[in-house]
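Moving on, here comes chain A:
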Amino acid sequence: MSPDLLELGAQRIQAAQARTQTEPGGSGGRAAGYAHPLQAGMVDVSHGRILYLEDVTVSFDGFRALNQLSLDIAPGELRCIIGPNGAGKTTLMDVITGKTRPDAGTVYFGSTIDLLRHSEPEIAAMGIGRKFQKPTVFENLTVFENLELALACHKGVWASMRFKLKAEQRDRLAQVLHTIELTQQCHALAGSLSHGQKQWLEIGMLLMQEPKLLLLDEPVAGMTDSETERTAELLSKLKQHHSLIVVEHDMGFVRAICSKVTVLCEGALLAEGTLDEVQADERVIEVYLGR
Partner candidate 1 sequence: MTDMPPPSAYSPLHPPSKPLFGRAGWAALLSAALLVCVVVPVLNLWVPSDHALHLSDFMVGLLGKILTYAICALAIGMIWGQAGILSLGHGLFFALGGYVMGMHLMRQIGADGVYGSALPDFMVFLGWTELPWYWALSDSFLATLLLVVLVPGALAFVFGYLAFRSRITGVYFSIITQALTLAAMLLFFRNETGFGGNNGFTDFRRILGFPLATAEMRVILFAISGIVLLAFVLLARWLLLSKFGRVLHAIRDAESRVMFCGYNPLPYKLSIWVISAAMCGVAGALYVPQVGIINPSEMSPANSIEMAIWAAVGGRASLIGPIVGAFVVNGAKSVLTVSFPEFWLFFLGALFIVVTLFMPNGLAGLAQQAWSKLRRVRA
Partner candidate 2 sequence: NPNAPIRIGVLHSLSGTMAISETALKDTVLMAVEEINGRGGVLGRRLEAVVVDPASNWPLFAELARRLLTQDRVAAVFGCWTSVSRKAVLPVFEELNGLLYYPVQYEGEEMSPNVFYTGAAPNQQAIPAVEYLMSPDGGAARRFVLLGTDYVYPRTTNRILRAFLRTRGVGSADIMEEYTPFGHSDYQTIIARIRQFAGQGVKTTVISTINGDSNVPFYRELGNQGVRATDVPVMAFSVGEEELRGVDTRPLVGHLAAWNYFMSLQNPANAEFIRKWTAFARARNIAGHRERPLTNDPMEATYIGINMWRQAVEQARSIEVDRVRVAMRGQTFQAPSGFQVRMDDRNHHLHKPVFVGEVRADGQFNVVWRTRATVRAQPWSPFIEGNDRRPETPQRTR
């Protein structure tokens, strides 16, 4: 680990100490030291960060898709990321989910899990769900099976062999099907859905996964305005219990869901703030919004 990272850790520990001293709870009333019991596989968000990136750089044959990007997401936050085409938004998600390895930088999930040390399925199992820019569903499985697969449960081989859908799981499935309005097509093959329906199905799969952190890459692309509204509602509800990162180009949608917006440009942070602040920013208007 680099020295500044050590330093950073020390700062965070201090902050945590300060917090545990002021606010009781957390460790059940016990006076905790800087160590506090961590359940294996649980994300430690006690430091107020569910996702933390620092100085992440990704380059492709010399071209820097991400350039020393740093980012911080709090638990329960919904963050919108906007920025011109090619700014590196999708690449950022690739880095978080383990699909792309950065050339430099650190990526932490909570304050203890170094995501760069984990593989894609491990990261997914820890509770980071993702919706891709281009809808990807299992085309040869039915809608129902797609959702069932995404269902949060033990995902080992042996468990799968003996898996039986429990009643409450079935109810959840039904709920989600309703939410995404695919109850009708429940037993249709996902491959035969239209583009927008696939988008919805993918959101549904994400819901089934019950991730702690959701990454949504252009969730409303190809949806009608009313559907966009519905999605906005849905995300707003989700944000109370989950952390979300949403990438969108639809400003109406961003306005509907979001308090804090990050603007990326050429792989680096251009601006950050509320949508209004950002929309007023000359540079953002210049490169992104247009006049």
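Please note the rule applied: a contact is a pair of C-beta atoms (placed from the backbone, for glycine too) under 8 Å apart; a residue touches a chain by one contact, two chains touch by 3 or more; residues count from 1.
Inclusion criterion for the candidates: all candidates are chains of the complex that A comes from, given by their letters.
Every value quoted in this text rests on a predicted model; they were computed, and no experiment measured them.
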Q: Sort out for me which candidate, 1 or 2, comes into contact with chain A in this complex.
A: 1
(Q) Show me the residue ranges of chain A that touch candidate 1 in the complex, using the header's touch definition. (A) 97, 99, 119-122, 124-125, 129-130, 132, 136-142, 144-145, 148-150, 152, 155-157, 160-165, 170-171, 173-179, 183, 186-187, 205, 207, 209-210, 237-238, 241
